[in-house]
Structure formats: structure tokens, C-alpha cells
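The complex appears here without one of its protein chains, the remainder shown in place.
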Amino acid sequence: MATINVALIGHGFMGRAHSNAWRQVGPFFSPRLRPRLRVLCGRSRERAEDAARALGWEQAAADWRAVVERAGVVPMVCHNYRRAPAVMLARRLVEEGRLGAIRHFRGAYLQDWIVDPAFPLVWRLRRESAGSGALGDIGSHTIDLARLLVGEVVEVAGALETFVRERPLPGRPEERGAVTVDDAALALLRFENGALGTLEATRMAPGRRNHLRFELNGSAGSVAFDLKRMNELEVYFHDDPRPVQGFRTVLATDPSHPYVRAWWPPGHILGYEHTFTHTVYDLLEAVADDRLPAPSFHDGARNQRVLAAIEAAARSRSWTPV
Amino acid sequence: MATINVALIGHGFMGRAHSNAWRQVGPFFSPRLRPRLRVLCGRSRERAEDAARALGWEQAAADWRAVVERAGVVPMVCHNYRRAPAVMLARRLVEEGRLGAIRHFRGAYLQDWIVDPAFPLVWRLRRESAGSGALGDIGSHTIDLARLLVGEVVEVAGALETFVRERPLPGRPEERGAVTVDDAALALLRFENGALGTLEATRMAPGRRNHLRFELNGSAGSVAFDLKRMNELEVYFHDDPRPVQGFRTVLATDPSHPYVRAWWPPGHILGYEHTFTHTVYDLLEAVADDRLPAPSFHDGARNQRVLAAIEAAARSRSWTPV
Amino acid sequence: MATINVALIGHGFMGRAHSNAWRQVGPFFSPRLRPRLRVLCGRSRERAEDAARALGWEQAAADWRAVVERAGVVPMVCHNYRRAPAVMLARRLVEEGRLGAIRHFRGAYLQDWIVDPAFPLVWRLRRESAGSGALGDIGSHTIDLARLLVGEVVEVAGALETFVRERPLPGRPEERGAVTVDDAALALLRFENGALGTLEATRMAPGRRNHLRFELNGSAGSVAFDLKRMNELEVYFHDDPRPVQGFRTVLATDPSHPYVRAWWPPGHILGYEHTFTHTVYDLLEAVADDRLPAPSFHDGARNQRVLAAIEAAARSRSWTPV
Partner (left out) sequence: MATINVALIGHGFMGRAHSNAWRQVGPFFSPRLRPRLRVLCGRSRERAEDAARALGWEQAAADWRAVVERAGVVPMVCHNYRRAPAVMLARRLVEEGRLGAIRHFRGAYLQDWIVDPAFPLVWRLRRESAGSGALGDIGSHTIDLARLLVGEVVEVAGALETFVRERPLPGRPEERGAVTVDDAALALLRFENGALGTLEATRMAPGRRNHLRFELNGSAGSVAFDLKRMNELEVYFHDDPRPVQGFRTVLATDPSHPYVRAWWPPGHILGYEHTFTHTVYDLLEAVADDRLPAPSFHDGARNQRVLAAIEAAARSRSWTPV
């Protein structure tokens, strides 16, 4: 079996999720290319070495640029949520025409981890380190789902807000600094195919730990998805006989559902991290086939253009083309 | 006991709902003023007479203007949904500060009765007879809830769409006419208190029969309401102990909840029409107290200005003050 | 239109529910027989007279025997819950064979109004006044649903328990008396058609205000019902295509559903009291047709025999034929 060398940059929350995916893809999916976990990069070599040992990497490095320049790289953007089986089932229903022409997309990604004004000014709350706030961090995932399920966004209207404008500095709570990214972002979307959409991303929704929800309404049916019940897809078909019409709660744990055959029998649910394993599997299969995996850097750039258009629309206070 | 004469204009769906409220308010609420159901108005006197007999009115009339000019009238706008006990419980929690400063309002009113393109061009689909489409018909109710729970809307962005632009004429299906109102309306809202909101009204959401849902996120808690489960309010308090934090499904059928004491013991749910009975009760109590009932015509005008601003914003493609 | 004279015995919670049904059946269902609300009976003539005025009865009486002996009576047992549209939809699916052969019935009726040990020893907690506890009061309704949906119960095993054995006397809290009925009852059921069932009735389930839930599993499908969401029926068909199999949440508010045509358009829910109006309507129609309405006194007696068998089984500690 051919092997492929893997390097990972970062060993925090995301580093742990990706490391797990690389370890799990072999036993469950038997990809044609065997991943070899070669090097884990971190800003501190010492901490990277500890992490490499704990997470199963052969070695550690502090200079990620050197690692990347050593290598022939395959570009792909990790929008892991699209690889939940229930989300891919939604896409399959769209592709099969079961929902008809899509007219509405409603996407909300709500969190609550910075509701407390005493929560410190971490790097995600500074434009120079994070680039964007709720919009870029979580809204980008919702846009990826919108693009996957509906198509290209062609124009947007938007609003951004920072509800808590100053926070204590990390480790120095007696000092305060300015929050320079958005706490919340709202947008209206118009798609190439004529569909309309709403987008909301906020970190200020008490009780919504990591609440990503979308609904699609087409001319022939609807689907709805809620990340905290990510093994379920609500599905409605307009052509069901009237007395038994209703949203079906499809438990996407059947061998007939995307990715599921590799895991457990029907009724045994998957968790958050499995979406990363699916991502890695698709990446490996694409490389084995000499195809470009999706979402590609082109997809990523297109997504960024939507984000940029929302920021511009919020500033200009008018509908803005993407 | 003093009595008050009541006239009702219209005896279709709404006329039946209002007639029921006027009949039910006495036995359940024992208002200080006894309503006397004097006259039911309809465009056809003959049909109005049949309806008057069926719905409990003393007499019928075809000229509603004459009836109104006969009378001293009390102005009130019937936004019945705000009088669901669960909605009024939400308002009470806002007023008590249990949710803190409100930052987000998310309101969607989805229906599916015109998804089928063969559905005829009824009066609600013509601007000259209905004035507005989904925005005015159902979006107006959502705006009423937004104003009740958050406060005044000060500016909006919006989009309107008519997905099915031609439909068969009622009774003459071989002929077709133009749909001249919106099938769907979307808006972003900015409130006087700094909160942001989204609004969606559509008649093109398969499976959503009459789906009115809202969520409020404040700095100290959140609530969520879904009309098809209108006896329930989801309530989250940020200050609950961490291991048992979670949205509570409060069944608003307790004597401690608004309006409930007049009905049944805890756990016995109310239906759609009860919201009208509550409206009539509040109207009678306001008259008995010589107070102006709410929502007033001022509220109605304010609501209309929000609707008009959304239409203007959709046309001008920019944020528009209310 | 012919009229029928109606007398009602009792004007507490149930008296109010029945009075409402008699008042509402005319305007909504236009029955062929017009009910005339002649006399309301109560133990105190004075209180009965007040109630008669409030609830719409022509006169009051203190001696119910005299009222009944005056009259030709039509026997019927009021098991109102079977007349929720969603329940009747379940029955229709059973009759149409959509669920195949029924194999399981799972019925639980849970309440919490006497969880507090300081709740007084009201008449429902004394065998001499109530006859039975949770088993007879609420378990009987579940048995009615079991008989409606599955068929005759032929043998049972059971257990009864009184968790709080002494309570303060009503109005004299310093004195205490013995609770002489069951707080909770559990049973296993075997049906004539070979199906098995579980039955639970308890007044000791915190948070379950009036929680009646059942599920039917057949060889071809399943349904589930929850009274607090009584407008919904969960429906599963084994022959749906595998990737979109799932329980459908059917909102039983469609004209195609039993009783609904008389009320509101799709998506507008009914409440608890509507089940009584449906009962009264079916009674009136049966009388107009000179048929015996269901559930008949024979049904009532059969239901009582199941209750008695559960009590006997609990005492004898063995399976007991009905």
C-alpha cells in the first residue's frame, strides 16, 4: 500500500481534532493511501514535541514554512460540517431533485462562549490575530453549507455588531483592551439560482453552545439540520399523501447514508470529530485518484469573497455584489 | 352588569375566530362588561344573515360603514399571537430583566399554502385587494412580537420575492393572472436599544403549515417560541449552575402564567382560537377601566411603518430608517 | 331543526369542560340535533344556580336522580382523549392496515399534582369517594386508548403503590388522614390479538403535568402520541425507502384529518377542550341516526373489568384474566 506523508500545523483544539482524524481514517475507512503522521508543527518546539507524542506524530517542528516547502502539497479547505452524513444526505436529496427548486436557505450559527463580559480578550477577539469575528469564524461554515446546498451567493446585505467592546486582557484581568472584531453578524443572501437566504452568526446567544442550524425550502420539499443532533435530518416531501405529510426525522446512521458504512450498525450515532475523519478520507481518496478534493482553494476564496461582501455591505449599508 | 354592543365586520375565517372569542369570553373570564353580539356585517346580506345565525349574532348588515357610524368605537389592533400565554410569559421575563439586555431577535413566519403553482390567484395574492403579500399578512405579526419583546425598530434592510408570478384565476383555471404581491420577504432589523434582528415571512416553505417561530437572546438568557407548540416556551438562564444549564421547556398552562387561570388545570393545553378570546378579554377590561387597549392604532401605524420601510429598503437596496 | 334536552351533573372542572362542549358544538359542527342546555345539577342548589348562569344552562337542580328519572337517556362513556384528531388518525392507520399487525402498546399517563406530601387529602385520594386512585382516574383513559387501537385485553399482571400514605386533611392541615387509593399503578397487558403492552399511571412524576403518551408498534409501522403535543402524531412506515425512513411528525390539523374540517385552516392547533366538543358531536350524530354512541356502557364495563383485573393481579401477584 502506498503511503502519504502528513504534516499538521497547530496542536490546540483543531490540532487534536485533525490528529484524531488522521489516526482514525485507517482502521475505519481503509483508504488506498496509508497516511504517515510525520510532523506536527507548533510555535513552541517543546510544546509541539509533547503534543506530537500525545497525538501520535513522529516528530515536531517549530517552523511550519520549512515543513511546507519540503513538500508537494494538496490544497483543500476543511469545512468539516458538510461531511456530517445528514448534511451529505441533504445534498443528495437536492441533487436528486427531491426538494425541487431551492427557494430559501436559512442558516444560523449561534454560540455563547463570550456572553460573559469578564471573558478575556483572547486572540479570536482581535482583528490582527483572527482576521474576523463571528462572521469569519463560524459564519464561514454556514456559507460553505449554503454554497454546497444552494449554489453561489451573488449579492448580500449585512450588519455587524460588537456588543461587548472592551474585555480584560488574558492573564492581566486588571487591564482591558478593545474587542476589534464582530460579536455578531447578520446577512441577507441572494443566490445565483434566485433563492433567498438569511445568515446569522453570533457568539452572544446564551444556551447555544455550538448551535449550527439550517433549513432549505424548495418547490417540492424541505430539509432542516441541527448540529447538536447532527445524526438527524428533518425531511419533508410535498408529494407525500396529505394525511401523513410531515417532517420525517431521518436518523442518518444507515449504510445507505454517506460515510456510515464504515462505522456502526444503524442507530449508533457519530460525534463531532467524525466529520474530520470523513474529510481526511475524502482528501486521501482524491489524492489516490489524482483529483482535486473539495472544497478547493477556489471554494475557499469564493467563501471569503462572500464574507468580504458582507463586511462591505455592513459598511456601505446597501446590497453588495459578491 | 353593564353591557357593550359589538359589531363584527367579516364572517370568513377571521369572522369565525372573532365570533368565537366574543362567545367564549363571558363563560371563562367573567369580564366586568358583558358583550352583546349585536350585528355581523358582510358584503352579501343574505350570507351575513346565515352567518349571524350560525355564529351567534343578533342581526346582520351589508353596510359596515353605517354600523360603524352608529357607534362610539374603541380602537385596537388584533395581534392575537402576543396573547398566547407563552408569549406573554416571554414578555414578563424580559420586563423582569431575567434575560438581561436583549441583543438578538430572530423571527420567522413560514407557510406553505401556495407552494403548488396551480393554487389559484385568490384575493390575498393581488396588491389591489390585499395591499401586501407574505410581508403584510404574516410578517406584520412577527413585527408585532418584535416590538412587544424588544422595542422599536429603527432601521431595516430587506428583500422581497415573488417565486410564482402567474397563477390560474379562481373559478376560471384556464385563464391566468399576475401575482402582484410578494411570496416571501426577508429583512434585517436594528432596534432602538441596539439589538439586531432577522425577519422572514414566506408562503413557500413546504411542510410549514403556519410556522411562527421566534428566539430572543439577551445578555442573561434566551427564550424561544414555536406557534405549533404554542403552549410551550423554551427558557434558558445564564445564571443556572453550569452542570444543569439547559433550555427549559416550560409548559405555559399553569395558573401562574398569563390568562391561564381562566381555563383548565396545569397540563391541559390551549389552542389557536384562545388567543382571540384573550384579546377580547383585554379589550373589555380596558374599556371597563376607560383605558386605551394595546396594541393601539398608534402601534398599528408604527408596525405599518416598519413594513413600509422594508418594502422601501428592498426597492432602494439599502438600509432604510423606519 | 329538532332539539334534544341536555342535563349535566357536576359543575367543577369536568362540568366546565362539558358545558363548553355543549355550547361549542352548534357553531362549529352544525349537528342535526340542536342541544338545549336545560339543567345543571350540583350538590348545592345555590352553587349550581350560580354555575348554571355562568356556564349557559337554563336552570339548576340539586337532585340529579330526579333529573335522570324525568328523562329518556342515551348511554355513552366520555373517553374524550380518543377524540383528539391525532388519536383518531392513529386508529384510521390501524384500520387501514398501514401499521400491519399490532404487536406492542406502550401507554403511560403521568401526573405530578400530589408529589408534594403537604398536598391535602382531597376526595380523589380516598377510596370511599373516588373508588380508585391513579389507576381508575387516569389509567382508565389509557386502557380506553389501548382497546380502541389494539383490541381487547385478555390478561394482566400488575402492581399498585401508595408512596405518600398520610396527608393533611383539607382545611384542617394540623390533622392527617390515610391515603386509601394508589398513587401509582403499573401493568403488563396481553391482548386478544397476541400483542403485548405496558401500562403506567402515576401522580408522582415531577414535571409531568398531564402527560399521556402512547406508542404502537406493528409489523409494518409505528405511531406515537404525546398529549401535551396533542395536535401531532409521530408516524413511521416500514416500507418507506430506506434512506428517507424516519418518524414523520404529522400535524393533525388538516381537513383530511378527523374532526378538523369544522375548525380552522391547517396549522392552527386545537386544545384540550376540543376533545369534549368532538365527543358531544359524535353523541348527537349517533342519537340523530338512532345508533348507540361509542364508547358504550359495554365498553365502560369492559374497561372497568381490565382495571379490576389489574387490582386483582396486584393482590394475587400473578397474571390474571380479564
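Letters A, B and C name the chains as they come in the text, with residue numbers starting at 1 for each one.
Note that a contact is a pair of C-beta atoms (placed from the backbone, for glycine too) under 8 Å apart; a residue touches a chain by one contact, two chains touch by 3 or more.
Please read these numbers as outputs of a predicted model, since none were measured by experiment.
**Q** May I ask which residue of C:Ala62, C:Ala130 or C:Leu188 touches the chain that does not appear here?
**A** That would be C:Leu188, which touches the missing chain.
**Q** Which of these, C:Ala7, C:Val87 or C:Ala108, touches the one chain of the complex that we don't see?
**A** Missing-chain contact among the listed residues: C:Ala108.
**Q** Which residue among C:His238, C:Arg261 or C:Arg291 touches the omitted chain?
**A** If we include the chain that is not displayed, C:His238 is the one touching it.
**Q** Which is it among A:Arg45, A:Arg126, A:Arg209 or A:Arg305 that touches the chain not included here?
**A** Of these options, the touching residue for the absent chain is A:Arg209.
**Q** In the whole complex, what residues of subunit B lie against the chain that is missing from view?
**A** Contact residues on subunit B toward the absent chain are 89, 92-93, 235, 237, 240, 242-251, 254, 256-257.
**Q** For review purposes, identify every residue of subunit A that touches the missing chain, sorted by number.
**A** The list for subunit A reads 13, 16-17, 19-20, 23-24, 27, 30, 54-56, 111, 113, 208-211, 227-232, 251, 253, 264-274.
**Q** Which positions on subunit C touch the chain that was left off?
**A** Subunit C touches the chain not shown through residues 103-104, 106, 108, 110, 112, 115-116, 157-159, 161, 163, 184, 186-188, 190, 194, 196-198, 200, 202, 204-208, 215, 217-222, 236-238, 245-247, 316-319.
Heads up, the rule we're going with is that only the chains that are shown with their structure count from here on.
**Q** Point out which chain occupies the most central position, where each centre is the mean of Cα atoms.
**A** B
**Q** If you fit subunit B onto subunit C using the CA atoms, what's the rotation angle, as a multiple of 5 degrees?
**A** About 180 degrees of rotation relates the two copies.
**Q** In angstrom, rounded to a whole number, how far apart do the mean CA points of subunit A and subunit C lie?
**A** Once rounded, the distance between the two centres reads 49 Å.
**Q** What is the distance, in whole Å, between the centres of subunit B and subunit C, each centre taken as the mean of its C-alpha atoms?
**A** 33
**Q** Which parts of subunit B, given as residue numbers and ranges, touch two or more other chains?
**A** As it turns out, subunit B has residues touching two or more other chains at 208.
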